[in-house]
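A single protein chain has been omitted; all remaining protein chains appear in their positions.
So that you can tell them apart, the chains are marked A and B in the order they are listed, and the count of residues begins at 1 in each.
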Amino acid sequence: MRLLGFALVSLFLALMVYATGGLPDRGNPEAPGHENVWHYYLEKSMEETATPNVVTAVLADYRSFDTFGETIVIFTAGLACIVILMKRLK
Amino acid sequence: MIQQPSTIVRTVVNLLVPFIQLFALYAIVHGHYGAGGGFQGGALLAVSIVLSRISNGAESLERFSSTRATVIAAGGMLLFGLVGIVPMFFGASFLDYEGLPLFWVHGAELRYLGILIIEVGIALAVFGTLVLIYDSLAGDKW
Partner (left out) sequence: MVEFDLSMSQYAYFMVVLLMAIGLYAMLTKRNLFKKLVGMVTFQTAIYIFFIQGAVRLKSSVPIIDEEIGMSAAQYVNPLPHLLILTAIVVGISTLGVAAAFLIVIHRRFKTLDDQAIMGLMKEPD
């Protein structure tokens, strides 16, 4: 069992190391991940929201609906903990 | 039976908790200008309570009950939801802070205030929920 797991993990490791060859260099400014909408946030956040920290501005203003969903998930997880560990009625 | 921590541990923790809470408040309101924000501040607040729970045991549970944590978490969610819904009554869309009924500020300043209210809501929700998770996992046998 342990040997099989070790073999599977080695296979996974080899596959992943092979796949890193296709990724862009670390810190490359022209990587495909940097061709998105984020220029807009950095250039407009100061004039539209008066907030210098762009992470906060995007988190709580531009993408606040997403944050609302995340907060609901957190709250539901807390309620689920109570319900799971509640004392059962005999 | 869990052995009670020593006097040194309890004294140091009781000394540390107010400072952690002060730093948590700083993290919440400083989210506009640097590292910080609702999630981080809420986690720090929760850590202060959990630290007190670990060292003081049932005494901490009397001072800050898990019912109160539930109310705080629900209040944070309610604050977030209200900030989302109130602009809809003033002609703006959901979570559009420029429709908040604070008539003495306009434009970017209003969105700045909206972000601050949202951060406080997130912090309360995270704070309550993390304390709630700790309480339900640790149980009530001290």
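Quick note on the criterion: a contact is a pair of C-beta atoms (placed from the backbone, for glycine too) under 8 Å apart; a residue touches a chain by one contact, two chains touch by 3 or more.
Please read these numbers as outputs of a predicted model, since none were measured by experiment.
Enquirer: Using the document's definition of touch, tell me which of B:A43, B:A74 or B:L113 contacts the absent chain.
Expert: B:A43
Enquirer: Given the contact definition stated above, which residue among B:V17, B:M77 or B:L130 touches the chain not shown here?
Expert: Within the whole complex, the residue contacting the unshown chain is B:L130.
Enquirer: Footprint of the hidden chain on chain A, which residues?
Expert: Residues 1-2, 5-6, 8-9, 12-13, 16-18, 20-23, 25-29, 31, 33-34, 36, 38-39, 41-43, 45-46, 52-55, 58-59, 63, 66-67, 70, 73-74, 77-78, 80-81, 84-85 of chain A touch the chain that is not shown.
Enquirer: I need the residue numbers on chain B that touch the omitted chain, in ascending order.
Expert: 33-34, 37, 39, 43, 126, 129-130, 133, 136-137
One rule holds for everything that comes next: only the chains that are shown with their structure count from here on.
Enquirer: Let me have the rounded angstrom distance from the C-alpha centre of chain A over to the C-alpha centre of chain B, please.
Expert: Once rounded, the distance between the two centres reads 22 Å.
Enquirer: Tell me, which parts of chain A touch chain B in their complex?
Expert: Within the complex, chain A touches chain B at residues 47-53, 55-57, 59-61, 64-65, 67-68, 71-72, 74-75, 77-79, 81-82, 84-85.
Enquirer: Please give the residue numbers of chain B that touch chain A in the complex, ascending.
Expert: Contact set of chain B toward chain A: 31-34, 37-38, 70, 73-74, 76-77, 80-81, 84, 94-95, 97, 108-109, 111-112, 114-115, 118-119, 121-122, 125-126, 128-130, 132-133, 136-137, 139.
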